[in-house]
Every structure is written in structure tokens, then in C-alpha cells.
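Input: a single structure, listed below in C-alpha cells.
Note that one protein chain of the assembly has been removed; the remaining protein chains are unaltered in position.
Chain lettering (A, B, C, D, E, F and G) follows the sequence in which the chains are written, and residue indices restart at 1 in each chain.
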Amino acid sequence: MEQRMKIAGIGGQGVMVTGKILGYAASDHDKFASFLPQYGTQMRGGTSSCTLIIADEEIGSPIVSTADLMMIFQQSALDTYIHQLKSGGLLFINSNTCKVPERKDIKVIALPVDDLAKEMGSKQVANIIMLGAYVAETKTFTIEEIVHTLQHVFETKPQVWEINEKAILKGVSLIES
Amino acid sequence: MEQRMKIAGIGGQGVMVTGKILGYAASDHDKFASFLPQYGTQMRGGTSSCTLIIADEEIGSPIVSTADLMMIFQQSALDTYIHQLKSGGLLFINSNTCKVPERKDIKVIALPVDDLAKEMGSKQVANIIMLGAYVAETKTFTIEEIVHTLQHVFETKPQVWEINEKAILKGVSLIES
Amino acid sequence: MSKLFMKGNEAIAEAAVRAGCRFFAGYPITPQNEIPEYLSKRLPEVGGAFVQGESELASINMVIGAAFGGTRAMTSSSGPGLSLKSEGLSTLAAAGFPAVVVNVMRGGPGTGSISGAQMDYLQATKGGGHGGFKLLVFAPSTVQEAVDLVYEAFDKSWEYMNPCLILADGFIGSIMEPVELPPFKEAKRQEFPVYTTRFFTDKPGRRMCATMIVNEAEQEQWNRVQAQRYERIAQNEVRAEEYMLDDAEYVIAAYGTSARVAKSAVRMLREKGIKAGLIRPITLWPFPYQCFKKLNEKQVKDILCLELSIPPQLIEDIKIGIEGRIPITAYGRSAGMIFTAEEVTEQVEKLVGKNK
Amino acid sequence: MSKLFMKGNEAIAEAAVRAGCRFFAGYPITPQNEIPEYLSKRLPEVGGAFVQGESELASINMVIGAAFGGTRAMTSSSGPGLSLKSEGLSTLAAAGFPAVVVNVMRGGPGTGSISGAQMDYLQATKGGGHGGFKLLVFAPSTVQEAVDLVYEAFDKSWEYMNPCLILADGFIGSIMEPVELPPFKEAKRQEFPVYTTRFFTDKPGRRMCATMIVNEAEQEQWNRVQAQRYERIAQNEVRAEEYMLDDAEYVIAAYGTSARVAKSAVRMLREKGIKAGLIRPITLWPFPYQCFKKLNEKQVKDILCLELSIPPQLIEDIKIGIEGRIPITAYGRSAGMIFTAEEVTEQVEKLVGKNK
Amino acid sequence: MAKIQVLKNYCKSCRLCIEACPRDVLQIGEEVNENGYEIVEMKENAECIGCKMCAVMCPEAAIEVFR
Amino acid sequence: MAKIQVLKNYCKSCRLCIEACPRDVLQIGEEVNENGYEIVEMKENAECIGCKMCAVMCPEAAIEVFR
Amino acid sequence: MEKIYSRSDVLLDANMGYCPGCLHGVIAKIVAEVIEELGIRDDTIAVLPIGCGALISSVLDTDAIIALHGRAPAVATGLKRTATEKFIFAYQGDGDLASIGLAEIMHAANRGENFPVLFVNNGIFGMTGGQMAPTTLIGQKATTAKSGRTPLEGYPMHMCEIISTLKAPVYIERCSLDSPQHILAAKKAIKKAFMNEIEGKGFSFIELLSNCPTNWSMSPQKSLEYMREHTIAEFPLGVYRDETAKED
Partner (left out) sequence: MEKIYSRSDVLLDANMGYCPGCLHGVIAKIVAEVIEELGIRDDTIAVLPIGCGALISSVLDTDAIIALHGRAPAVATGLKRTATEKFIFAYQGDGDLASIGLAEIMHAANRGENFPVLFVNNGIFGMTGGQMAPTTLIGQKATTAKSGRTPLEGYPMHMCEIISTLKAPVYIERCSLDSPQHILAAKKAIKKAFMNEIEGKGFSFIELLSNCPTNWSMSPQKSLEYMREHTIAEFPLGVYRDETAKED
């Protein structure tokens, strides 16, 4: 198994965190993983993106030019990267900010994660909801596994653990329901 | 013609000046020349030596390991360098400070240049007297040529020109007489 | 032992601490800032000292001081900073001091771009300073390898009494990967005998380091001692990874991040039925010439020298290894631009086309 | 025109003035001190400016400033000073600025000995700084040649918009020889178009130099432009002297002062009936590989790489040129110790013995 | 009576002009410029005195003042 | 009564001790050391007071003082 | 209505590269205004630092060269000594000037080079992401001094005071950019410094207390408050030397 993915959005949407959590999860569960952040050429602002590769074997190129999977939080990012998603690839989009693209050769999962997050009381967990959906859809990890990793990640911030746990389960439920 | 020579003594004996004057003379009269000063490993004091090569053709190695000719002003320098004089070579020594070496395969010209210089009223022209002897003996330059070059060298010091001219002629006379 | 998911720079820093590094001095420069940042907090925790040097120059000289005192010491920087350290590097080598220096390469020349690149190969392996010295140069291609090589570099630098350079690229520095960290080594200060002007004049007792040598014969003698040291390293420390070379007709030569892209490309090429292989130098000096010398020119049709550098640099050593027996083609990107496996595949396919 | 009997360093300085150099900044270091000393007096006489920089670093950066302003500018130093200038050298090359830099080599590494040597070959020709740039490197072997090459270096640096390095050795710097000085060139300041970040974004008008490039694609594009510049120099500027090669069975490769000793040795060997010859690279970069490529391995039995360096450095380029066809043996002295023609003759005779 | 004009695409919504205005007539508006920043604007019925403090303070040279 | 002793091979004949001596009891002697320098010595019948000024001044640490 | 404050013509139609609320932008603005007022746009060459200050090159419509990190005074020296008719000014951050480039600024000042240096003291390495600068306050946090600077890392360096020990400089002033009043005073100081060069009077040094909202992890507004409360307290504003005044 080698899953090459790209995660993108704009600053503040938790793009990097999402990628890192998946990396932690892979690392925790004895998979190979490679996370590479990309910063815009300008120092601040602009799009934010990262690539993440999860694999059972040692990873060759850490560069993702053709992605198996994408997770996109903003239309501008979608516009930039959609052509890099391989035919047959899987696309997660934040439907609050992105339009479903016209490509017919891919599977699109569009979720209004901004709205859902707001409903849950914290704008900031939109990316975690998406993560839940990802796990449920791809089964790269079990729900327990990702929850376990998240627990680690939020070890030092117990005050936000609860809402993040809720968010991940919310994401899972969106797919499983 | 290629004349590879070494000039040596201790600081203050005009070793470098002697070498340079010969270099100027060669340069003035369209010969090739190469002058390389050697300073002791310690910054001040100690022996002072230089090598000078005069040739009709372009000069290869500027390093003199086997000299055709030597001009030595001090015993310590003589001890250091005598073995580098080739068999059949020509050795000028200041007999006030140096003993005639035992080598039989060389020609030695020993001149009491210190005494002669003192007699002329300036300790400092000992090396110039030696220079006169050198020119007379080797005929590398004519007397006129070396005088001409010296005139240039002392252009900015007219006050010492006269005694230097006398010294060179003195040296010449030592050989020619 | 469970793995940690760490950023290359931080993993390098932690590996150094575990290898017994107890002194670090460095000056900020992207893309390696996490190394000093991490160590500014970490070193005091383990009883070590961190100094943000007022410059790269000051930093390497602080390392010289710490090394003289017998402490395992490190500095890190990127391109321009390495240039500023080059007098110090020459001096570390001249003195025969152990120390580890990290270069997380960015775009260049000049101030250049802050993104990852491999523009400092020749500086690292040939003339990264005056005087003809050599550094033992390790080039990791994964975060795990960076950790392992940094860990080992300290021992190697002490074994040979010669500074080691970790030549990483900005991608290795900023990528996060799972790593297994090595155990903590005892970090005892250890005074070593110092090369000295008194070394030759045989007055023992005092430790006296002078790379300023007044006596020419002594300096020459010391140059010979150094040359022998380099011979020894060249004999014992060459390392490379050879990948699918047995039947390879097209061999990619690449190190660091480029080699990873190359590896993916080799796999893709094999899938397409093209017999591709890879030579990945792990030590850049001493260079694995042997890997190239033993390539069979009847089998290997072309070599692709793959580098994040324009103009190519690695190619010089490959030429020395190949001795004109096999054509070499260079393909490079630079300044943070990086080739994809597909792009590399295409380049090899071009060579295949050429050979038809 | 009559010749002057001049010391190498002073002749270099005067040649620069005649080539139109009107700015010099440098920091004292033996064995090149006569260059700044001479120019401190000479430059103001011709309306130029001399600054004793507070360091080598400051000096090269002053030269960068003067060059940007369109003035013919120079700096000089020796070994350790060149290391300190390496970031600046990289930047001069990165910016595409014309300037002349002189290295009068001494013993190394580290502070080393102040006597003449040839320890900085690899620094000069390969990685004398980060970022993979190249300098056009001239290596004079007589004072006259030093004068001629310095004189030309200014023009070449302007022709290619690339800094030139004069790689002299301490012997060339301190030797006195008759020289014919070239005529005075007009020394007009001349603003040249500057590579700029705005260069690519096509906003003309202002002269704007930034070797710090934020846009990766632009930086890569500029790297390509630079690589082409290097190609052009490599094609047009290679120079070497070939001496008695026609029937040579033993070829000495040497530059600078070493080459002069070698020439004497070749003559001595010929007298002994040994067919010796000499290849003397005059440009060290671009290197005259061709001279070595065209040697006939059926005729030439051995190559002696002769250098005032331990370990050998020149040998790397000779290897690239020879491609394994002819054995290469290195013979070096260092730190002010210099081989005599007899010594070199002996070395070649050893090779002859080996081939019997 | 005076007024200011914000050069919209320069504004980075840093609020320093707001703080600098002695008359408190500025506020962050709803409008977003091409760089994604919410542009500063004058409050309605604001009594600008043309003192230029906002313009002097603005790090983006994004304010021009009229009287 | 005091006296000085010159450690002969260290002396470089710089004369600074001579200048430093308040009693003017020192002079350059005839004797030359192994480095070729004429060694400082006490004048005959000199009245050294053991003030150590010469030793303090000597850049070669070539003077020892006795009383 | 009449326009009584307009964006200077010497600014290009481009965004400043700075973070929102960064006072580097204010400097760019007032420097442009001074250049416009003095009518020296076409003669000006800005010698810029490595550091966020380099980004002024994206908006300032003059010739410019970005010097190597810390070496702007050396580059400016080589330039001004040869291109004497040009108007040169150097611009440096506190990492650039007071850390890596301390020798260069001191020596340019000591030689009394005929150009002004604008020294932007924001107490941090901005461009590289918030490491400690020589001017970081005791207790102030930085990525290489995570619990705040302690004396072990040294005390904040006072460049105006240090430069004032040298004889050659003719004009030394420390200004702040935390308020419109201070900005206007800073502009006046910059103009005077620029005039000094034009009149051949010699070296001027203007320290400009600034902020770095991004790496101070503060809103722009908060950063100004921090400046008023802490930065200015540590670095007293005022004229440290004015030899030119004496002549008038």
C-alpha cells in the first residue's frame, strides 16, 4: 500500500496539522510516512499545502506530483491542485468553500465541514471532521487507531480533546451513515 | 647563458640589495632575471639570503638548488650554503668574516670587503665592492652597464652615489689588477 | 522501540544530543532553523551549552574552542553560512579536531532561495575552504538515515580526529518521517592529544594547538600526516547504496532527496520493462568511485547524474569513477524546484530512445 | 618598451591600475601585502580609491559595491582570506558582477605557513564557496604572465560578467623579474545591466541586484542562465601551454611556479635522453581537459602531477582528462618547501624505472 | 471637512490607522480586497479633521487624505 | 647592596633596562650571546639599589635581581 | 477637495512584502517621501540588508542592491567611494547590523563614510522566524530563547550609544515608529541624515525602534503597546550626536 496525498487550503484552516496527524497515526501504527510542508513563496498569507505519503514499504520520492488522494479546504487550492489528482483518485473537499469539480474520473466526497464545525461550537475542528471522514472512507486506520493518535496529539491540551474527539466521530459518521 | 647564483649573509649586509641590483642590471640590459628573497623562519634576525638567476633565455625553475656562483658575506651563511655550489663553481667571499672553504673543486675569490669599505669611509658599501669584483670576474655585464644601472638605483639618493661609484670601481680593480 | 514522527532538523538535533553532543553554536538561517531552536532548549536540559553565535564565523570558532576542550560539539547552517564557516572548517581539519557540521542545503549561489536544493556538493567534497583539507561527508536521504549518520558522525570524527559534515538538503531538513532514535551515549568530556608546533619539537606535556606554523618543514610534515589520515578514511569509510544494478542498463546516480526520487523512478522504469538501477553515494567524501568503476560498459548504456543543482556538480566525481567508459548525462533542477519521479523516468526514457 | 624589474605582487598591482582598476579593498595577509601597500599609494594618484577593509569579508563586499557602481574593482588575499571571501565570491558570481580577485597562495590548511604554496587549487576551481558557481581562474607562472593575465582578467570579467580569480602562488608574489607593463586603459565607470528579481518580472528601468530570490522558478531560471554562461566560458577560454609533447613518453602536469620547475626538469630529462614533456594549464577553470584527452596512451607511459600541495589536488582534473588511459602519479611538496628541478627529474626517472 | 481614501488593494487590515485616528472615525469594513484583507473604511457620518495621523501611521501607504 | 644578573641568552640588547634604571648602572657590554646580541651588563663599580625596575622593564625576562 | 496626503510617487504600484502591521512598511513609506521631497529618486541607490528590510525593494522605485547579510555598510562603502555622485543609503535590521554585521557598521561609522544608515531595531530576527537578536529585551521570548532572554545570552545592545563612542559620525539619533508623532520625528531625522550626505557632511546613523507582530506573536496594536512600554524604556529616544547642528 502506498497512498500519496496532498492536503491544501489557506492559512488557518489546519492544513499542516491535518497532514501531521496522519503522519503521527502512520508512525504510531508502524507504517512508513513522509510529510512535507510547502510554504508559499511569500512569507505570510496565501495558500498552504502539504504532501503526505503513507506506505507499507520504505518511501521513495517524498514529492507528490500525482496524488492518489486529496483533501482540499479552499477553492483556490482546489483550482491549483485538482489536475494533480490521478484518474480514479479520491477527493475530499470542504463544500462550504469549494465547488465540486467537473472531473468525472475521480470520486468526490464533499462535506460542509465548516458548517458542521460551527455547529459543534468550534470553527477550528473542520479539518478534524474531514479527517474522520477520511479514515472511515479509506480505512487506512481504524477508528480506534486514529482516536488513539489524536489522544496523544492533544495530550498537552486536554481542554480541547473532547471537541476533537467529537469531531473525528462526526466525520466518521458522515461516511458510515 | 644561465647563471644561477645564491647571495647570503646576515641582516644588514646588503644581501637583498646586491641581488636586486644584479636583477636591475639584467633587466636593463635585456637579459632574463629572476630574484627570489628567502627570509628566515623567524621574523627578524638570522641569516638572509636570496637567489638570482640571470639568463639569455626564459628562466625555468626560479629555485636555485645547485648554484653556479655564490656571493657570501658571513661564515654562518657559508656553512649553510657551500654544499650547494656546483663543482667548478665560483665563490665570492667576504674574507673579513669568512674562512676560505676546503673544497678544491671550486674557484674562490676572497676579498676583505668590510675592511675595504671601512677604508673608503662607509661600512655599507662592502657589498658594492663585491659587486664590482663580480662584474670584473664574470663579465656578465660591462663596467659601463653596471655603473649605468647603479646610477638608476641611486637616482633618488645622489648623496651616496659618489661613494657607491667608487666602491664598484674598487671592486673591479681588485680583479683586474 | 516505538518510532517518533519527527521533522528532519529536529531529529538531527536530537540524534546529536544522543550521540553525546554537549555544545552547539549556530546562527539562524533557513532551512535549518529548527536545529538551533531545538537545541537552545534541549542542550541545557542535558547539562550542555547552547550559544547563538553572533555569526556563522563566531559559531564555528566557538565549536573549535569546545572541541579543543574535549567536548562533542556541533554547528549547523546552510549554503552562505557554510561559506562563512569555511576558514573555520579548514582550521578544524588542520588542527585535527573532532566536530560535526551540518549543512541543510538551500538554493544558491549568493544568498539564493531558502528552499531545499543540492547546490553545495563541490563545496562540501572538494574545496570548501582553503588549504586542500577533506571532510568526511555523509549525505542522508531519509530522516532515519539523517539520525543514524549524525549519531555515527560524532564517533567517526573522534575516530579519525577529523571533522565530519552532514550534507543534508532542505527537503530532508523539513520533511517529517517516523524515526527510531538511538540510545543515549555517555557524554564525557575527553581531552585528546593535540597536534602542535611542539608536537614536532618533542616537548610534551602541554596541549598546544597552532595551525599557524612558522617552520616550513614541520608544516610539510604535518601535511603528510594529514594526507595519510585522508588515505585511511578513503580506504575505510566509503559507503553507497546500490539498487537494482545487477542487470541495469541505465544507472541513475543521485544522493539525498534526489536519490529517493530516483528510486521511485527506477521502480516505475522497471515496471515499464526498462532495466534501470541506482547508485546512491552515502559518503560523498570519500566518494564511492568503486561502484562506478565496476559498472560494466557492455551492460550499462548510460548514466543519468541526477541532482538538485544547476550546473551539475556530482558529475565530476562520476566522471572520475567512469573514466570515459560510459556516457554520462546530467539532469538537474534547482532552487527548490524538484523533479518528480515521472520527470526522471522521462529523462531515462530519452536515454533509452537515444540508444535505439 | 623597456622592462622594469618588479616584484610579482607590485607588478600585479600596477597591471591592475593599467587595466583600469580604480577600486581596491583588501586586508593584509602575507605573502601578498605588497599589493594593498602599493595600491594604497598608487590608486589615489590615478583618481581611484583604496580602502583597507576591516576584514577580508568587508573587503570583498566593498568590491561588490564598487562593481555594482560600474567601477573596475579588485581585491586580493591569501588562503584563509579567500575562505572568508567565499560567500562574497559566490555572490559576485550569483549577481554576475565583473571583478578581479587575487589569491597569492601560502601554506595551509588553517592559518598555515606564510610561505608560498599551491594549496588552494580545489577551492579556486571547484567549491570555493556555496552554490556551485564558477570563477574564471588564471594561474600565472612568471611575473610577466601575472601582469598579462591580470590585465586581461579585467576585460574577461566584463566580457562574461563573471568574476575572475588570479591564482598565483607565494613565489610568484615575491619573486622579482623584468616585466613589460601594458599601456594604460581608459578607466571609465560603466553601469551595466544588472540581473535582478525585476529582470524576470520585466519591470525595466531600475538597476536592482538581489541574489536573494524569493521566487523558486526565477531562481532556477537564473541558475540556467548562469550555467550557460559557464558553458560559454568553458568553450572559449581554455588555455594551456604544451611543451615538448610531440614525442613525450613522460608528461608532467603542473601550473604556476611548479610548472617552471617542471620545465627545467623536462630540459634536464631530455638531456639525459628521456622523452619528457609538460602540460601547463594557464586557465585552471575552465580546465584544459582536451590537452590530456588527446594524449596518446600508446606513447605516453606515465603522467606526473606536480604540485606544491600535499595532498594532491590538481590530480582530480587530470583524472577527468585522462579517463583512466594513462597512469598518474602525484608528487608534491608543501608549506614553502619546494622541489628542485633535480628532485623532479628524479621522480620522473623513477617512473621510467617502473616502466622498464 | 476632510476625508480619507483607502487605496484598497494595499490595505492589510492591520488596524493601526484606527488606533492612530484621534477622532475614531475609522473601522474595518466588510469589503475584502484581492489579497483577502478586509479593508479599512470611514465610519458613517464620521467627522474627519484631515489631521493625516492615519496616513502617517499606515505601514502600507494605503491612505490618502483630502480636505 | 644589590646586583642584577642577566640571563645572557635571553638578552636582545634592546636597552630598555638601561633606560629604566634610576641609577644608570647598566650598559651594553662587549659580550655577544648565541643569538648574536650584545649582552647588557652592570657598569663597573655600579651602585645597584635592587629596585627591580630593570627587571620589570625587560621584555625578555632576562634580568634577575639579588639583594 | 485637495489631496493633502498622497502615497509617494517613489513607491511602485505593488504591495509591501511585509506582514500586516509591520512598521518596516512605515519606513518604506517615509523613505520614499523623503526621496521624493529631496528630488533624488534617479540618483538613489538603496543598499539593503538580508532580513525583512530587503522587501523594501519590491516597492521602492530606485536602484537598489541587496547586500549579503550584515555587509550593507561595506557594500555602501565600495559604492559611495567610487560612485560619488550617487545618493546612497544603507538599511539594516538588528540581526544584520548588530549581530553578524557589527564589525562592518562600526568601521563604516568610524571611517565616517558619507552615507546614512537606517537601523531597524525590532528586537528579533524577523525574516528567519523569530530568533533572538542582540537587541532582544531581557525576558522577551524568541525561538532560540524560549523562556525569554536571560543575561547569559547577553544584554540588549544599544547601537546609538556604541556608535557615539566613535569620532567620525556627524549625526546619531534614535527614533521610534510606534505613533504618528514619532513617525513624523523619524521622517525628519531621516531627511536630515539624507541631507548630511548630500552636503558631504559624513556619516549619519538613525536607529528606528520597530516591531514584529508576527514573531512577537502579537496583534499589530499590541505590538505598539509593547514598544511603548518596554522597547522605548530600554532604548531612550533622542539625538545622541549632532555635529551638523553645531555648524549651523
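One rule holds for everything that comes next: a contact is a pair of C-beta atoms (placed from the backbone, for glycine too) under 8 Å apart; a residue touches a chain by one contact, two chains touch by 3 or more.
As the structure is a prediction and not an experimental result, all values here were calculated from the model.
S.K.: Consider the whole complex, including the chain that is not shown, and state which of G:A103, G:V117 or G:C175 touches that chain.
M.R.: Of these options, the touching residue for the absent chain is G:A103.
S.K.: Sort through G:D94, G:E153, G:E173 or G:E207 and give me the one touching the missing partner chain.
M.R.: G:E153
S.K.: Mind pulling the chain F residues that touch the left-out chain?
M.R.: 2-3, 7, 9-10, 12-16, 19-20, 35, 37, 50, 52-67
S.K.: Contacts of chain C with the missing chain: which residues?
M.R.: Contact residues on chain C toward the absent chain are 22-23, 25, 49, 51, 53-55, 57-59, 61-71, 73, 87-88, 91, 189, 194, 197, 203, 206-212.
S.K.: List every residue of chain G that touches the chain not included in the displayed model.
M.R.: The list for chain G reads 99-103, 106-107, 110-112, 134, 151-155, 157-158, 161-162, 164-168.
The rule we apply is simple: only the chains that are shown with their structure count from here on.
S.K.: Comparing centres built from CA atoms, which chain ends up most distant from chain D?
M.R.: E
S.K.: Using CA atom averages as chain centres, what separation in Å is found between chain B and chain C?
M.R.: 55
S.K.: Taking each chain's centre as the mean position of its Cα atoms, how many Å separate chain C from chain D?
M.R.: 27
S.K.: In angstrom, rounded to a whole number, how far apart do the mean CA points of chain C and chain E lie?
M.R.: So the centroids are 53 Å from each other.
S.K.: Two or more other chains touching the same residue: where does that happen in chain E?
M.R.: 35
S.K.: Could you say which residues in chain C touch two or more other chains, in rising order?
M.R.: If we look for residues of chain C contacting two or more partner chains, we find 80, 110-111, 214-216.
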